[in-house]
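Note that this complex is displayed minus one protein chain, with the remaining chains in position.
Letters A, B and C name the chains as they come in the text, with residue numbers starting at 1 for each one.
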Amino acid sequence: MSTVNEKITEKIRSEAQRLLSTGEVAAFIGYEAGSLPMSVRPFVARKQEDASRLVWNSFCVLNLANYLPALLKSFEPPRRPGDPPPEGPLPKVGILATGCWSRNIVVQIKENQVDRDRVVIVGVPSRGMVSARKVKEAVGERDIQTCIEEDHSLKICGEGFEQELNRWDVVRDNCKTCVHPDPVIYDILIGDPAGERQVQDRFAQVDEIEHKSLEERWNWFADSFSSCVRCYACRNACPLCYCPTCFVDDSRPQWVGKSTEQTDTMLFHILRAYHCAGRCTDCGSCESVCPVGIPMRLLTKKLNKDVLEMYGSEAGMSLDEPLPLTTYNPADPQGFVLTEKSEKGGDR
Amino acid sequence: MSNKKNQQGNTGALSEVSGSVLVVGGGIAGVQAALDLADSGFYVHLVEKSAAIGGGMSQLDKTFPTNDCSACILSPKLVECGRHLNINLLTLSELVSLEGEPGSFKAVVKQNPRYVDPEKCIACGTCAEKCPKKVVNEFDMGLGKRKAIYLKYPQAVPLKYAIDAQHCIWLNKPGRCGMCEKVCPSKAINFDDKPTEHMLEIGSVIMAPGFKPFDPSRLDYTGYGRLPNVVTSMEFERLLSPSGPCMGHMERPSDGKEPKKIAWLQCVGSRDINRACHGYCSSVCCMYAIKQAVIAREHSESGDLDASIFFMDMRTHGKEFEEYYNRAASEGVKFHRARIHSVLPSGENDNLRVRYAGEDGEIRYEDFDLVVLSVGLEMPQQAIELAAKAGVSLDADKFIVTDPFKPVSTSRNGVFVCGAAAEPKDIPQSVMEASAAALEAGRILAPARWKDTKKKEYPPEKNVYSEPPRIGVFVCSCGINIASVVDVEAVTEYAKTLPGVVLAQNNLFTCSQDTIDQMEETIRKEGLNRVVVASCTPRTHEPLFQETLRNAGINKYLFEMANIRDQDSWVHQNEPEAATEKAKDLIRVAVAKVRGDAPLPYNSVKVTKSALVIGAGVAGMTAAVSLADQGFPVTLVERKDDIGGHARKFYRTWQGNPVQDYLASLVDTVKSHENIDLKCGVSVKGVSGSVGNFTTVLTDGTELKHGVSIIAVGAGSFKPDSDSRWNYLYGKNPNVHTLLELDQKFIAEDSSLSGINQTVFIHCVGSRVPERPYCSRVCCTHAIDQALKLKELNPDMDIFMLYRDIRTYGQRERLYQEARAKGIIFIRYDLENLPAVTEEGGNIKVTVKDPIIDAEVELNPDMLVLATAVRPKVDVHDLAKFFKCSIRADGFLMEAHMKLRPVDFATDGIFLAGLCHYPKPMDETIAQAQAAASRASIVLSQDEIPAESITAQVDPRKCTGCAVCTEVCAYNAVSIDEATEKAVVNEAMCKGCGACVAGCRSDAITLKNMGNEQIMAELETIMDNW
Amino acid sequence: MGTTSEKNWEPKIVAFLCNWCSYAGADLAGVSRFQYPPNIRIIRLPCSGRVSANMILDALRSGADGVLVSGCHPGDCHYISGNLFARRRFALLNNLLEFVGIEPGRVNFSWVSASEGEQFAEVVKEVTDKVKKLGPSTRLVKRIG
Partner (left out) sequence: MKALKLDRNAIGQWLSNMAGERDIYAPASDGPAKGTWTLLTDYSMPEIKPGVPARPVKNFLFPQPETLLKFSIVPTDPDCCLPSEPEENGRKNVVFGVRPCDARSIGLNALACKADTYYQANMDKNAIIGLTCSQVCSTCFCSETGGSPMGTEGCDVSLTEIDGRYIARAMTERGEELLALAESFGKEVTDSDFSAVEALEERARSGSDEIRNPEEQLRKKDLMELYNAPFWQELADRCINCGACTFLCPTCYCFDIQDETLHGKGRRIRCQDSCMFPLFTLHASGHNPRGQKIQRVRNRFMHKMKYFPDRFGPISCVGCGRCVRDCPVNIDIREVMRSLLNFHDMGSVTP
């Protein structure tokens, strides 16, 4: 009997095979098996025989939407400034998309990075992805040699140990608090829609920080970010970070220094998160790829919380709704404004 | 191009026509008219009787319905007016006489002495500080004091002091005081100043003398004058104003306490023939009372101020007004439909007791801390005299007479009027009329355009790109204004040490003419290529110094100011050391900023001198003819096959003028005008370009190049046939009509009308309901006029008006009075108790609850007339998309600013007129069309129009094309280029606000001379501590 | 001024003011001679909508002890909607900074109109008081030796 993910894998392979063989898409973005236990690798299938390499399991943590804009661009004929746009339809690209990834694709479409007509979205309702870091911790940081995934458990083996883990226990925090596991846009849906999830404390992790004292918060973040190596994996794993020159790389103006001193590192993380405000879908890609385990996702989660509470908006839920920072409501909350606090008397 | 047809008969030969216009009155209407004229090629003499322009609007705290700060939105216009090369501002002046003919008038203007030399006065205020004579401040409505030497108000234009001759000690007894002369640091006081007379040669005249608030002291029932806590609404404005006598803290006169409970009494001096002798409605009081109630509640410390408004009819008939009213009610402002019997003292604490009769007739009493009298508007005595001097007729209400089809023309050819002097009206209406009057005043002088105007010439500019910065720093002492607090010598020495600075000097008055001349010389001699002036605020003085740079051959953007007076010496008077340190910091920052400044081009765009007008109703036709008469080619596009629009269905204006005769002649003019290309049966398919250079493609494939566009597509009307709420047999019973259908019967002289025994009108059908929350403005007057017409046809006819509020604003009130006098019966209904209409054997039965007798009334009319709502057109959305203009939630087009730019769109070069803006009667439609034509003429009269220099700029290498910039740009100045998929800025449309820059994540878009790098340099420099 | 020697420490506060309302309000405070603490350094910008999160953070990075951003009241914006877009950006940034442990009161926002000279002085007093209580800024301050 095959697992849910194995069944999904089969369907993905057959859809990808069909799309590639009919020429409907020129490439298909999915995952293939990796070289290590608990590892998969993003894979761009370009030929129909590549389809059989595609896999789907609980370790598909990197948001595939990340690859979409550049891959689409790679199929456009090279152009010089002033050249007219290419004529005729351009090749399409297929892509797998869970709830959050699909919402990122929506944001990319709204931000002109992706042409909806050139994407075939193969939706996969997400069962939540597993955090390899949590698994490693659960086995006491021992060297893991194999991991066998069942629907609800993981069997971890290494030199001299074997341990079975409840899958949900090691699912990533962002997935545990995910409300929208189903893709919001897709052309083909694989697997059964999971429906909107009822999550009690969506922002519990944020609340926990908020309940700390100011000093505790500062020290906590300063400590957490101190191990940052400025490799920018978090930024580069994010489908929203597509600027040709990121503010951290720019030298004119240079907002952030290059060192790993506290101010430079903190400013990088604060601004990176801020640039995702109203756009982040909490896909968790940033945190999952961090080689040193920095919880930078908390910053975007905090922004997501505020955007939802203040502007009633969640990123990428619809193609029509403007992004929250590109619009306003005359009645937007402004309790933070000094002159508003004093007039109403209540806020102080 | 031939101008044969467009030269109107009443102007003389080309050479005789003057290119100058006289505008009398420096309120918002006069200022707007002057600006429109001066910007479109005419020289303007603006005559203002007081010491500064600004008029009544400058006294207001906030303005409805946007709650904009009045001073904030007015000031830039005043400053523009004060600095305009082609506006000759004559303050303290009056018109003495006006002789001659249109095109060549001679006016005599008497200018009273200011006793302060405006060339020398630096508005430091030392004179007023030392002046021993305190005088009642009329600007604060007598609630506060000023000195005998005074500035009318803080943002006054011109920003020059004046001596009040009536109260000045010296002028009354020479030798006795003279304090101002002693302390004036710039020797500006001139006690020997004498009145002067100016003889002006002008081609036309605009009268904008404004209004005077009604003086309620003769209305004893109000208690005004006897009871200290009864104030007029204008006084209350000053109490609310942050620059008013109590700094906006809202203190009541008797004890300075904050009132907790305030009553507004409406119609004081309006709609009152018996006591006030003013039958007309003042139009603005309902809205300003609501506004004051809302603002007072915001001001109140506790936020729970009890605000009650006592009114007869709530007249919120303007754009956004009804919504404002509803919002105020839902936020807790109380509305009492009641007439006030009297205001009495209550107890010993100066509180007031209001005695009033409710709708049920029962007498009630209520106590208040403060009573505000919503006083009406009336013609000031001086304006009545002015009218006589100008030779224009007044009506019975003493307002200047106009014609509904020529709404800004007076009885004298070549003399025009705008604002409240022709009828009480609000600011947007006044501004609209001001532009209309400017159009009319300029239209007859079109051949003399640019004849009398001045143009400034500058030397060629030095190329500074290859040079290292050579910065000159000029530190101003401002007499002692700066020097008494800041150690200017130390500051000057310090400035010399800053990187790039080659020269720093200290001046007594940097803005004085001799220093300016010397600065120009120094720039040349020392080869300066950048300048910093450390003195007062750039908001008033930057243009002056920038002009100096240009005169010296330096690009004016290579300049910065350090505000060491207004934001330093004046606010840290007791901390000289800290103020000196701060001055050093500010100069260091200004030097850092100017180092990074680049010379910017003085942008301009060439203008295609033709117009596109969309919609050939009265608004579109009027606008088209107004432009065509000035020699500008116009393409007039009409979607239908026939022109004339809604006006074809109208019988007469409320003043009684037949519409069809007028319409026929207008249609004829349009069809035969050689400058008008009329295109029927087509509409707009696509638009590109921007102000000065639009390209529009029509559905027939025609491609038009034009410099401006006027949108005048009108509105539709609500048909109550498919709406269950208005189940009034419309379309089912042959005797149920809309107002326009009844008009068509009048036009057709339908004889059956005189045989009708009973007619019922139902008002507000489709208006003022949640799905259409606005008031349709025209229907009350229209319905009452029709009722009067029916009475003419059959004096015995019974006529019932079922209404919610009667909104016969302004002089339309006369019709309402006449209708009541003629026995027409008015029954009020509420939205909760709509009249019910049923049919029995073809007979109509109307039942309605009469709130006065508190009972159901049953009526059996032969004819039922429905006053249906004016409804915005649906297809206006396409047009709005093409022209990138906004549409309000209610479906009407959104102008650039509801108060001060009522016919402009936020996007330059596009204007609107008529019912697509909001429902309005014919006279207002015509005025608005003329106003739109006036605004359009400003563009069309130029060969090139200046564009903002400090604009956004895109670095395509960094741009992602994500379009955040396009979303946050309020002017549609940024777009994504289809070919490159990068943002591009249309410099002609960019206003330089920088919203796009702050929104851009990749620093791909920047603001010239205000880029992130420069701001970072400023920030780092501020925190430097060496 | 600006030195961090503990005894005589006086904070430096950077203020980003929009040209049309708050800068004019600051001028009016001067014209009306409303006195306020000399710790503020004003940067004049066209609109509060020009103020980005980067700029506010850069002020802190440069060592400003406090930051004030002030614009037109909502609805009064000279550029129609600049302050309304800005309000969202500021609200989110304000919360985020507090979240990571930047002291409330380091970064401040206000709406001051051209006619509110006294209010401007009041805002400066309030902000200066707050920053004085907080002491010199240390968080997110760049130091290069």
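Note that in this section a residue touches a chain if its C-beta (ideal position, glycine included) is under 8 Å from a C-beta of that chain, and two chains touch if they have at least 3 such contacts.
Since this is a predicted model, take the numbers as computed values, not measurements.
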item: Touching partners, among the displayed chains, of the absent chain; value: A, B, C
item: Contact residue for the chain not shown (choose from A:Ala16, A:Leu62, A:Met129 or A:Ile156); value: A:Leu62
item: Chain not shown: contacting residue from A:Ser21, A:Gln145 or A:Asn166; value: A:Gln145
item: Contact with the hidden chain (one of A:Ala16, A:Val40 or A:Leu240); value: A:Val40
item: Chain C, residues in touch with the chain not shown (by the definition above); value: 62-63, 142-145
item: Contact set of chain A toward the excluded chain (per top definition); value: 34-37, 39-44, 62, 66-67, 70, 141, 143-145, 159, 223-224, 226-227, 229-233, 235-237, 244-245, 249, 257-261, 288-289, 291-293
item: Residue ranges of chain B at the interface with the undisplayed chain; value: 497-499, 957, 1020, 1023-1026
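As a working rule, only the chains that are shown with their structure count from here on.
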item: Computed distance of Cα centres, chain C from chain B, in Å; value: 32
item: Rounded Å distance, chain A centre to chain B centre (Cα mean); value: 51
item: Residue list for chain B, restricted to those that touch at least two other chains; value: 968, 999, 1012, 1016
item: Multi-chain contact sites of chain A, meaning residues that touch two or more partners; value: 247, 255, 325-327
item: Chain C-facing residues of chain B, complex; value: 61, 66-73, 75-76, 125, 154-155, 241-243, 247-248, 537-539, 563, 565-568, 570-575, 578-579, 581-582, 585-586, 589, 896, 906, 950, 968, 970-971, 991-995, 997-999, 1007, 1010, 1012, 1015-1016, 1018-1020, 1022-1023, 1025
item: Residue ranges of chain C touching chain A (in the complex, touch as defined); value: 53-54, 57-58, 61, 74-75, 81, 84-85, 87-104, 108-112, 119, 123, 126-127, 139-143
item: Chain C partner contacts - residues on chain A that touch it in the complex; value: 206, 209-210, 214-222, 247, 255, 257, 263-264, 266-267, 270-271, 273-274, 277-278, 299, 302-303, 306-307, 310-311, 324-328, 330, 332-334, 336-340
